[in-house]
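This is the structure, below, for whatever I ask next.
Missing here is one protein chain; the remaining ones are kept as they sit in the complex.
Moving on, here comes chain A:
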Amino acid sequence: MSNPIPPGHEPQCHDFQAGAKKALDNKVLQALLERTLKSGFQQRRLNAKARLPEYDQLRDQARDLKNHVLDNLDVYLERFEAQLTKAGGHVHWAKDAAHAREIILKICQDAGAKTVSKGKSMIGEEIALNDFLDANGVVPIETDLGEYIIQLRHELPSHIIAPAFHLSKEQVGETFKEHHTHLDQDRDLSEPSVLLGEARAELRDKFLRADVGITGANILIAETGTAMIVTNEGNGDLTQSLPPVHIALTSIEKVVPTLEDATLILRLLARTATGQEQTVYNTFFTGPKRQGDLDGPEAFHVVLLDNGRTDLLGSEFRDVLRCIRCGACINHCPVYAVTSGHAYGWVYPGPIGAVLSPHFVGLDEAHLLPSASTLCGRCEEVCPVHIPLPDLLRHWRTRGFAAKKGGKMQRLGLALWAQLARRPGLYHAVMALGVNGLKLMGGKRGAFKSLLGAGGWTKTRDLPTPQGGTFQARYRKGER
């Protein structure tokens, strides 16, 4: 299931507790999260939704569309391949991450590439492309501002649509000063627009020198053989049109039948992700530069990554393949809102990450993630394609339980509880005893400040004491 991952990219999902603790202790990060999630992403989505009365209808349509595609995935992928080939492009089928990396390296090497410019691509993160290219003599340059920042810092993205979401502008300024050493160290970088300008100036030159451009693709359109991306910075356009070779790296579930279908996804995607009516740049690529075209690449490749997605298709996790990577589930997750993305230990954080990571990196590594959720259901509520994320998390918990993951004590406790609870007579007697004991310990206090055996509960909050007597015992004695 998991692919050979280049050194330095080992997932750290098993360390969720420590990662979460680190985030909780980081005051800057906590302030940032509080400011940017509720009044930022959440509010903007609500506003956008309010401006589009048919928003909920579109969600149902998108769910149905995606289900239809998943039922006929082979048909649409083959149609896409045929159409793109007709337009002069090349389609490469990559069965896993290692395969995709090899395909891309080969294209780069055949083009004699020394540097590649990259648009933001989560699939690029999924296959850990940058370090691999670097190790093989091809220097990757991220052109999306967020990706560029985390590339400088050698970090994973902390959010699928905002990779540097965990950083304040002050921290970005420090990173720039550390890396752009040729510039005046005392320059004022307090304004976000100045940061953007500096990144642009640094990147512009590299755009021009790149031999190959690699982007993601948000949607593949079968009827025309078109790949398309959305960006807010326009870097995707430059990445695909300036270098002589363009590679769009994407995954198989991104295909839709028609252009019309693509617009349905686009209408939902921008509103749900950022609250925009439309993302600023919507770029469609259909093959390489044709005769008479003013610009565009000489060669156009699409790498279609499977990486276990066809296994998901036949599993209880099938619904997750509808995902359009909008990030709304992340933006509304109470756990993510205090842990941020890095605690999840791999490229996809939040609820969608907790469903995807066990699949990609294995349950041994990632079994903590599905349990690190309150199952509050807000993710499912906001998901534009109605993915039942809490159910999918529960499915992983079921698999984890069957594979004996999770604490021994918890397993033992559950087994005992179940044994007891199926014997009502014994249960009520034992509970009455236990409750009376606790009540005795609590005395007149309404809550325990600490209690042995209460897990970590009393570390962070008091534990209310029982009122006294079980309901059943009191009711049987005639109390009403």
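Going forward, a contact is a pair of C-beta atoms (placed from the backbone, for glycine too) under 8 Å apart; a residue touches a chain by one contact, two chains touch by 3 or more; residues count from 1.
Just so it is clear, contacts and distances are computed from a predicted model.
Missing from the rendering is one chain, named in UniProt as "Fe-S oxidoreductase" (options: "Fe-S oxidoreductase", "Phenylacetic acid degradation b", "2-keto-gluconate dehydrogenase" or "ABC transporter permease"). Only one of the listed residues, A:V172, A:L195, A:C323 or A:V435, touches the absent chain: A:V435. Touch with the chain omitted from the figure is made, among A:Y55, A:W93, A:F284 or A:Y427, by A:Y427. Contacts to the hidden chain, counted on chain A, fall at residues 17, 20-21, 24, 34, 38, 334-335, 337-339, 371-378, 380-381, 394, 396-402, 406-407, 410-411, 414-415, 417-418, 420-422, 424, 427-428, 431, 434-435, 444-447, 454-457, 459-467, 469-472, 474-476, 479-480.
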